[in-house]
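Heads up, one of the protein chains got dropped from this complex, but the rest are sitting where they should.
Labels run A, B and C following the written order; every chain starts at residue 1.
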Amino acid sequence: MKKGLKIVTIGGGSSYTPELIEGFIKRHAELPVRELWLVDIEAGKEKLEIVGEMAKRMVKAAGIDCDVHLTLDRRHALQDADFVTTQFRVGLLDARIKDEAIPLKHGMIGQETNGAGGMLKAFRTIPVVLGIVEDMKERCPNAWLINFTNPAGMVTEAVLRYGQWEKVIGLCNVPVMAVNTESALLQKEEKDLFFKFAGINHLHWHRVYDKSGGEVTAELIDKLYGPDADPGKIVENIRDMRFLSDQIAQLGMLPCPYHRYYYMTGNMLQEELEEAQHEGTRGQVVKKLEESLFELYKDPNLDYKPKELEQRGGAYYSDAACEIINSIYNNKGTQMVVNTRNRGSVSDLPYDSAVEVTSLITAHGAEPVHFGAFPPAQRGLLQVMKAMEELTVEAAVTGDYATALQAFTLNPLVTSGDVAKVVLDELLEAHKTYLPQFFSTELAPVGD
Amino acid sequence: MKKGLKIVTIGGGSSYTPELIEGFIKRHAELPVRELWLVDIEAGKEKLEIVGEMAKRMVKAAGIDCDVHLTLDRRHALQDADFVTTQFRVGLLDARIKDEAIPLKHGMIGQETNGAGGMLKAFRTIPVVLGIVEDMKERCPNAWLINFTNPAGMVTEAVLRYGQWEKVIGLCNVPVMAVNTESALLQKEEKDLFFKFAGINHLHWHRVYDKSGGEVTAELIDKLYGPDADPGKIVENIRDMRFLSDQIAQLGMLPCPYHRYYYMTGNMLQEELEEAQHEGTRGQVVKKLEESLFELYKDPNLDYKPKELEQRGGAYYSDAACEIINSIYNNKGTQMVVNTRNRGSVSDLPYDSAVEVTSLITAHGAEPVHFGAFPPAQRGLLQVMKAMEELTVEAAVTGDYATALQAFTLNPLVTSGDVAKVVLDELLEAHKTYLPQFFSTELAPVGD
Amino acid sequence: MKKGLKIVTIGGGSSYTPELIEGFIKRHAELPVRELWLVDIEAGKEKLEIVGEMAKRMVKAAGIDCDVHLTLDRRHALQDADFVTTQFRVGLLDARIKDEAIPLKHGMIGQETNGAGGMLKAFRTIPVVLGIVEDMKERCPNAWLINFTNPAGMVTEAVLRYGQWEKVIGLCNVPVMAVNTESALLQKEEKDLFFKFAGINHLHWHRVYDKSGGEVTAELIDKLYGPDADPGKIVENIRDMRFLSDQIAQLGMLPCPYHRYYYMTGNMLQEELEEAQHEGTRGQVVKKLEESLFELYKDPNLDYKPKELEQRGGAYYSDAACEIINSIYNNKGTQMVVNTRNRGSVSDLPYDSAVEVTSLITAHGAEPVHFGAFPPAQRGLLQVMKAMEELTVEAAVTGDYATALQAFTLNPLVTSGDVAKVVLDELLEAHKTYLPQFFSTELAPVGD
Partner (left out) sequence: MKKGLKIVTIGGGSSYTPELIEGFIKRHAELPVRELWLVDIEAGKEKLEIVGEMAKRMVKAAGIDCDVHLTLDRRHALQDADFVTTQFRVGLLDARIKDEAIPLKHGMIGQETNGAGGMLKAFRTIPVVLGIVEDMKERCPNAWLINFTNPAGMVTEAVLRYGQWEKVIGLCNVPVMAVNTESALLQKEEKDLFFKFAGINHLHWHRVYDKSGGEVTAELIDKLYGPDADPGKIVENIRDMRFLSDQIAQLGMLPCPYHRYYYMTGNMLQEELEEAQHEGTRGQVVKKLEESLFELYKDPNLDYKPKELEQRGGAYYSDAACEIINSIYNNKGTQMVVNTRNRGSVSDLPYDSAVEVTSLITAHGAEPVHFGAFPPAQRGLLQVMKAMEELTVEAAVTGDYATALQAFTLNPLVTSGDVAKVVLDELLEAHKTYLPQFFSTELAPVGD
């Protein structure tokens, strides 16, 4: 009989941690987490202690049987873990700020999961995640890796292809929020609707059906993106930018908020440029938000997740991670939208790639609900972005400069040619400390 | 607001009808069937009346609000139907007896859903089903067709490809029985296991996982087909024939009972020959069973499904049909194994083909759980059988002799060459009345 | 016994016609062209007469048995034709000048076969080509259509998919020039090298092998695009723009000159902007070139193709058309790079699409030499461009505005969002006369 679960959270000093704690507390009846290890690095020690103490207060206030451990020793923490969650940021928010500012300076969108910035984030993050996987092979070879470090799709691809590790699920809050928003808009309960998502992380489309068997996708497109729609602020960290209503209607599917970067590139760039001049880039804004969050967390009387966290932009991420863990542990077969190996479920993408697709979460992992083939408007963008991801992941692992340049060229948010090279060079130099693979004189071995 | 459902059952005089009635009765709280129309043809009038009267007694005894109608006028019955189920047999059991006897006489397996016999059944049945679809287009264009007339896979393929009708689900009791048997064998509840089936009707494989996330397929293979296994009588209408245990272990998946025809061809043929000499072919046995069932049904005091029906061989078929109707009506998302359009869920088969695969049954139909690619031992057999099905369906529609011969040649249960031609000719002649497409002098148009 | 061939050239008044005539003259021994019909429209009558008279002089000077006919009656000309070649330009060079100028005004590349301009050219051209195909079905149902009207790939796709006409080959001079240039660079004869091209029109890659069996692609990459290369002016109508040498080396294949638009977008745009300010857009330059060519053609003593034609930018186009006609007529099996139906030869593109691929030209058409799958850097760009082509062709046929917008969004040379819509609107308005499908109030039927 299983005694209880050991969870290890890499990047435990993150401001998101209270949501994760709350998630475990509210599922305690069916999900017996007995040990929670919050792991961070030396540079994050202070934050780890602040958020760790608060986590302990939350657990104590909830009166549940769960020990919270704080440590900088990752390998020790991983020993015999059941689930490992990852939510760290290599180079902290300062790195993000550079990812945003440098491309913008050269007239390109600066964004932390798309465009040049997102690709640099992949270069910094993937080697660290592959290091965690190596530790897991040694310390907890039966554990599941639940990743919500961005870019979550490319990280999943790297873990599957180069880490040779199958027990991984990548996670994003975008589908969760779409389901919430659209259910509310239709004035129906989530259980009375059927949502079918497919694509890759931050670039997926979905269709929605109701209980009568009818498809309500067109109705939702009209309500959300039609000529008379008032979309409101859908995702905290994406601007409230209207789509071209003709274009969305032609898709016959609902886009994700990040489609704005690809469908409204000119407008998004314009807005970013203006925003950078006034309030600062998103990274600069978030940095201030985080500082005030940590001020809150220091309050020795705070023993619950403060409302302010929701404005942070990552709401539902940690809660979704808890739900996945719960569904795996209890073989619930819950429908969730996750990053997993394609295996043909999205016909237009390579069989072995990572995709983000509606799946049943069972005791043995994610079983994709089959999606099939896309029409050309979706297919073309999806295929070029997946190729871009493959090249980015390869460059992240090998440190090959030309591969990185190729990935930049494919990304629709990067202007190709000399300017692409200039931006790449400047970004590599700016993040040099975190990119030994690009600066080492020795050849890095390519996996696969 | 929906008032209640109208169900039309084509072949309503079938001995299976009481199971269907029972299925609706036991689901009455959530599935408001208000009208049930049992439709049959002139030749089946007597049976329709016997079973129809019994159906009325069952409904009355259950005290539910549902009118049972008996009619020979199919088009009238179909008007405004919500669901149409099909369970008829063209040419009745006498045709089946010929399907079994003629191949056997020439040293080939005689079986009503595989081999030469099953192909002739397709030739007789498909034009009738396509006729029903044409009536549905006119009388109830929003209805679902739930087919459990055999060969259920080829019928589904024909409805999709030539009938151009998407709202069809084909059904078989074999997966239902496998789930029951294997859950019992593992001493676990079905809800604590995850079953993943894929293939085509009467030729699919499955894998099973338990709540710990571990795969229990190998354990089941060993229990059911290992050197020390005692399989017992798994399906009523398939002989209790042991598989070669080495072969099943190599598959790494559980076969279906009909695999015996393909994996144990020599032995199955031998047994059929012996059986035909002694007790008669399966069709002859069933004919006697049916006669005694109808004797029972005549009893004006019988108002429940008699136990004897379960020995008939089609147990769970009608109940599964009720469950599908229930899942569609209530958007339940139940996991069931059904015949539906592939759309890429089984990578080794054509995108548009019918497959039999674990699916979520929702208000808008069957959503396959993705299966992916098979290893070569499964792939080869599956692909040749699907090609055989495509040719058989095409021949059923066009009446093209050479296409029929080609289908015979591909079927592993038919010996190719002159003897195939002789058997085909003899079968066509024997069923001439039901095969106008093969004997008409005018060219039949090919759909698609 | 065949009497001799009848060739019909639509757009016969083109300045390219003398090269075509020269091509037939030099192949006269094996290719017995007896009738050549030059067809043009009312607006091109003057040019048709100038170039037509010159064609007659050329034929006469060569002393071959061939009648040259000039006509504005296309349907009459097509009667019993053996080959139809198309080389017309809807809206003449003035339309091209708009295709170039309007996008440029909004900060996008203006080019007649790529970007927004090339797409508008497709919108204007495809309906005309489909009209020719309809005439051919009636007047010369066994003829071959050899198209070299741009965008040649999309025109071929339209003819195959919407025209339902299989006997079409699309042609471009880019591969011809690559073969010439690279053979010279290697100081080898073409017959001692093996060239393997694949992709789509104006976006293909190739590999080269020599007689020793070794691949010389890397050597050519280095010579043409390496850090020390001096590429020179490869194609007349494409600027002499250096690629990033790292990027081309990573490809492991030779790009085509039009890749500069996709790989060097920033630089190409900059150059176009400068050029437009000084010498005018390419269309304006060509217009002047053409005027001086027609002055030459008027000379009643000119009875051979003047050297000046080669500077026009379309050299080898017409000669390649003659060679295809010759190879078909004589079943030569020559290796040529043509636009034809994929049928799986380029694994990464849809089975039924048009591709541009090394093929054997035989009496029954183009047989692609198999190419297989591309690595991700090529695959991603190729797939997004093919999807863009599919949408462009669909919009050209249906006149659907949203489909056109979707195509614009996918094209890497168009900035998506409001500016895409503005450019599209302005271009549609500018070409309104030639785009009834977009302005008609009646619904256009979609083929396929």
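By definition in this document, a residue touches a chain if its C-beta (ideal position, glycine included) is under 8 Å from a C-beta of that chain, and two chains touch if they have at least 3 such contacts.
Since the model is a prediction, treat every value here as computed from it, not as a measurement.
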{"item": "Which of C:P32, C:G252, C:G280 or C:G344 contacts the chain that the document leaves out", "value": "C:G344"}
{"item": "Contacting the left-out chain in the complete assembly, out of B:T71, B:N180, B:N267 or B:N330", "value": "B:N267"}
{"item": "Among B:A249, B:A276, B:L296 or B:L428, the residue in touch with the chain that has been omitted", "value": "B:A249"}
{"item": "Selected residue (touches chain absent from view) among C:S212, C:Q277 or C:N301", "value": "C:S212"}
{"item": "Touch with the omitted chain, as defined above, among C:P18, C:G283 or C:G365", "value": "C:G365"}
{"item": "Interface residues of subunit B (partner: the chain not displayed)", "value": "244, 246-247, 249-251, 262-268, 376-377, 379-381, 383-388, 390-391, 394, 400-403, 405-406, 409-410, 412, 415-421"}
{"item": "Interface with the unshown chain - residue positions in subunit C", "value": "192, 194, 196, 209-215, 328, 330-331, 333, 335, 343-345, 347, 351, 360, 362-365, 367-370, 372-373"}
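Following the convention adopted for this analysis, only the chains that are shown with their structure count from here on.
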{"item": "Residues of subunit B whose C-beta touches two or more other chains", "value": "none"}
